[in-house]
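Encoded as structure tokens, here's the structure I'll be asking about.
One chain of protein is taken out of this complex; the other chains stay put.
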Amino acid sequence: MKPIYIHSAVCITAQDSFEDGIMVPLKTSEGKVQAKHPEYRDFIPPAAARRMAPAVKMGVAAASKALQKANVEQPDAIITGSGMGCMLDTEKFLNALIENKEEFLTPTAFIQSTHNTVGGQIALGLHCKAYNNTYVHGSLSFESTLFDAQLALQEGSATTVLAGCVDELGTEFVEYVRLKEQQETIPKQVPYGEGTAFFVLSQEVKEEGVILRGLQTFRTVSEDDITEKMLQFLRENQLETESIDAVFLGTTGDSYDGYYNVVSKSFLPKIVRIPFKEYSGDFYTCMGFAVWWAQYLLQEQCAPGYNCEPDVTPKYQNILIYTQEKGQNHSFILLSKT
Amino acid sequence: MPQKIAITGLGIISALGNTVATNKKALLNSKSGVGKLQKIESIHATTIKVGEVAFTNVEMEALLHLPQNHNYTRTALLGGMAALEAVKQAEINDISEGKTGFISATTVGGMDKTETHLKEFITNPESQKYISSHHAGDSTQKIADLLGITGFTTTVSTACSSAANAIMLGARLIKAGKLDRVIVGGTDALSKFTINGFKSLLLLSETDCKPFDANRNGLNLGEAAAYLVLESEAAAKGKNALAYLSGYGNANDAHHQTASSATGEGAFLAMKKALEIAGIAPSKIDYVNAHGTATPNNDLSESVALQRIFDNKIPGFSSTKPFTGHTLAAAGAVEAVFSVLALQENCMFPNLNFEAKMPETQLKPVVKLYKKELQNVLSNSFGFGGNCSSLVFSKA
Partner (left out) sequence: MEALKQELKESILEALNLEEFTVADINDTDPLFGDGLGLDSIDALELIVLLDKDYGIKLTDPEESKSIFKSVEVLASYVEANRKK
């Protein structure tokens, strides 16, 4: 099967990721962290932006920049993932409904609360009539999106896919989620975050590029079995642990971090381990941020925000990303330099 | 020869009944399930009509043998009922055998509980179990657990075309050899959120909805869940296929966030793609189960799209939404089940409440149950965000 190349990647998070700035760990005392929003008017006409909540603005801007970077005007498929959907407008409409006892409701927040608003708005902005789909499967929403993108390219229904994910903090529901988390014996230590990541994927060869080499998810795996699942995943992609140059781990500080410790032990001590949720904060589709960062390391051979020295031997050839949510929905993503 | 996708099981729960058999009976007797809103307290209860499922949550909890203190929302309960019926009909003894997946569609997810408890989540510990059941993927995961499926599982949400897209993904995964068998469909419970949302868009009719009628004045909402078991030819070997899923297409209208274009471009492209995948000419379609929501905009746009794709030689068509109400994310699966029943029974279901042709297109849907040998049925589902999907079902 022909490899899938990442032709461009754009990300918005609490980090300076939209401008490829330096990644800095978030202060863990902060319960939640908002994204660093770029100047949206560079990407979205004001008339369209006036109804958009952060999720929609983030998604549309990142998608637009990703297409620009890849020199693509019209993708053959627009695939989006979101764990919680458009939370802010959901909260807005719900509260208006409750406060006004079902009277004097206006439709804007309801329309904007629909899960496929981001995918629909991207299509509308591009006048793109191609395949359009949205996945909303909790912490595997982005993985579902990538899975469909992979399928679309492999079956030949698309040659260029715009695939991405987005989640926004909102203002209210996240507090209930936090409340529930604080009741856990060992709650998550990372703050809640928000963000987006969009990618242009294609089987068209990109010289000196990065490929999406493998993607696999598991509903449930025990801590005892996770290493074997990971090794099997690497074997299926013709790799061993020694060939992995960096590992991204979804550590949050909760009682399920044992999975990461077990997986981490399989790799050489000297390689870099990046606890990516300490940078983006935790949200259902933060895996998009990890993929963006990993592809950056492979593409540029140095961390975002630093000047890369030319002509050095490549430091990064293969990167593995692993995350899970409360011991369930495990996901492995493998990226390689061509 | 492309891989054929066999449909080996159906399951449905809707305002027409709690099983495939009861839904079929109501369809064949032209008996609508639309009526007064009874299970949700709403100021609109006396002015709107809806398609409510007869079962209460308590009844479904008992039938699904759920433990005390579970946090299944109505969306998950409806989905569980329909998905189990589908799997039972498909006679799957060991669901863990082979590569089995589950793809479910929903728009409201756990909204029925969220809207009830939102303002007491902090103060009432009893209500807090519904915080984690809010997101759309939760109902899918719960239904997958009820079915015992641990393989590929995901949730699709593209407004009113959601289930059609879930069905389409299932078919693609089987064709690509990534799955042997997949349960596909959708589920959406009625909620104040959607009732008031559509109300604020002035899209709710105060009377029984009249799709494709000159005087149509909006839709009736409904709730339902429906699932189909799709199997590869190899996996379905030795079984009686109920029908085949032969075509699918998804396109975007890219015209407006909620309204469809005057030319029905997205709908036209979705139908075109579905026919191409099925490898048949438009003239081979014997019946169209239209999206037909009975909003002024959708029905005109869809009519124009039908005229375009069928070059004005439109086969018998009807919208079955006057039977069930518009069941949002479930609609595509409800109507997929109805399309398979149409093929099995060799009949077209009536477009209830139709009186007068709309002046712009002069099209008349099937108004009485019409018996005819059917080979291929086309089913349309369109949603907000310009999302348009079409499916083609063919006789086994």
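First chain written, first letter: the chains are A and B, and each begins at residue 1.
The working rule: a residue touches a chain if its C-beta (ideal position, glycine included) is under 8 Å from a C-beta of that chain, and two chains touch if they have at least 3 such contacts.
Model, not experiment: these values are computed from the prediction.
Novice: Please identify which residue in B:Ala259, B:Leu369 or B:Ala396 touches the non-displayed chain.
Specialist: Checking the options B:Ala259, B:Leu369 or B:Ala396, the one contacting the hidden chain is B:Ala259.
Novice: Looking at the full complex, which residue from B:Thr75, B:Ser127, B:Ser161 or B:Ser200 touches the chain that isn't shown here?
Specialist: B:Ser200
Novice: Among A:Pro46, A:Gly156 or A:Pro269, which one is in touch with the chain left out?
Specialist: Going through A:Pro46, A:Gly156 or A:Pro269 one by one, A:Pro46 is the residue touching the chain not shown.
Novice: In the complete complex, the non-displayed chain touches which residues of subunit B?
Specialist: Here the touching residues of subunit B are 200-202, 256-259.
Novice: Touching residues of subunit A against the unshown chain: what are they?
Specialist: Those residues of subunit A that touch the unshown chain are 46-47, 50-51, 104-108, 111.
Assume only the chains that are shown with their structure count from here on.
Novice: I'd like the Å distance between the centres of subunit A and subunit B, where a centre is the mean of that chain's Cα atoms.
Specialist: Roughly 30 Å, centre to centre.
Novice: Which residues of subunit A touch subunit B in the complex?
Specialist: 78, 83-85, 93-95, 97-98, 101-103, 105-107, 110-111, 113-117, 119-121, 123-124, 126-138, 140-141, 144, 147-148, 151, 154-155, 157, 172-173, 175-177, 179-180, 183, 217, 219-220, 284
Novice: Which residues of subunit B touch subunit A in the complex?
Specialist: Subunit B residues touching subunit A: 42-44, 106-107, 109, 114-115, 118-119, 121-122, 128, 131-132, 134-138, 140-141, 144, 150-159, 165, 169, 172-173, 175-176, 178, 192-193, 196-197, 199-201, 250-258, 265-266, 269, 383-387.
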